[in-house]
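First the structure, then my questions, so here it is.
Shown here: the complex without one of its protein chains, the others still in place.
Showing chain A:
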Amino acid sequence: MRAVSWHGKEDIRVETFPDPQIVNPRDAIVKVSLTAICGSDLHLYTGRIPTMQAGDILGHEFMGEVVAVGHEVTNLKIGDRVVVPFTISCGGCYFCKHDLWSLCDNSNPNAWMVEKLYGHSPSGLFGYSHMLGGYAGGQAEYVRVPFADVGPITVPEGLSDEQVLFLSDIFPTGYMAAENCQIREGDTVAVWGCGPVGLFAIWSAYKLGAGKVIAIDRFPERLKLAREYCKAKTLNYEEVDVFTMLQELTGGRGPDSCIDAVGSEAHGTTLDAWYDLAAEKLMLETDRGHVLRQVIHSCRKGGTISIPGVYGGFLDKVPIGAAFGKGLQLRMGQTHVHRYLPRLLEFIREGELDPSFLITHRSSLEQAADMYRIFEQKQDECIKVVLQT
């Protein structure tokens, strides 16, 4: 089969690999019909996530057709069209039983690696480094899907691939980001980052009762989508002082909840953003904290910070004093995709949202290397890339 593989910083290749087969009784093999490049794939592209190895198959947002099942998989049959959650969960451990699917105890065969760094291991992920499982990813013609009896959701007739693909990651991720805000009717929510997750977070915040959502970014095309499709009030951080504007828009109180949909590769125009760049070059920190600092600084007293943006390791100069002094709540983590699938599929079925609105680039799997570059450099007003196999 053909698949997109990682060979080092900014070195993406499309190569031929052996077809995957059933290894364990709860496996399924999915023939991929549509797959996407995720913003968090860019952390791999820029070489920021440790324990990647040359030849690793990338991709964790994918869907397709079931072509083989292990003998323990009774809920899926050959020919079913499925969307596959990017988090791999066994369904039997304490965490799966408590609806905390991305914290599954049993799906990371390399748990010992990440335990050294984090103390405990989160679930395994498709195509996202060896410390998170070393699983072959979905930017490929075929994928082996472990624990296929609990993860994949069958797609009903009448919905296109493009409409349902983002159930695998960014739609539930945006939704959980908004849910983590514990929104009360009429609340003001500020969202940093108007990439795909930020856009879904804005939509979801309104869905969950927000009165006003303020979106912050610097790319005009992303701000336009946030404004026109998602009905957010938008701020371009290169043109205005974000803190001052947020105070003005909230009567001096600050937003009730703030969502950091940017994560470890934050950009900024203030002094601390330059400090981050220098500290990173000197290997003093692994993540850039500019957005998180601004989020903590801006949030109202007693408010909630929600972090769907990916952080990997160690962050410097986190204003914990401000977070403590203002009595903030911080909620974060990898998405419990399984928890949200039926609910979000229902939104799509009922026509409340067509998630394909943010797709700007469609190409073949063979063009993946170009698409990574275009997406990373935000050329050609690129917001979201999908690849057809």
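Methods note: a residue touches a chain if its C-beta (ideal position, glycine included) is under 8 Å from a C-beta of that chain, and two chains touch if they have at least 3 such contacts; residues count from 1.
Everything below uses one rule, namely that contacts and distances are computed from a predicted model.
Look at the chain that isn't drawn here: its UniProt entry, checked against "ABC transmembrane type-1 domain-containing protein", "Polyketide cyclase / dehydrase and lipid transport", "L-lactate dehydrogenase complex protein LldE" or "Methionine biosynthesis protein MetW", names it "Polyketide cyclase / dehydrase and lipid transport".
Screening A:14, A:67, A:93 or A:315 against the full complex identifies A:93 as the residue touching the chain left out. The chain not shown here is touched by just one of A:59, A:85 or A:133, and that residue is A:133. The chain omitted from view is touched by exactly one of A:24, A:46 or A:379, namely A:24.
Contact between chain A and the unshown chain involves residues 17-26, 72, 88, 90-94, 97, 105-112, 124, 133-136, 144, 146-147.
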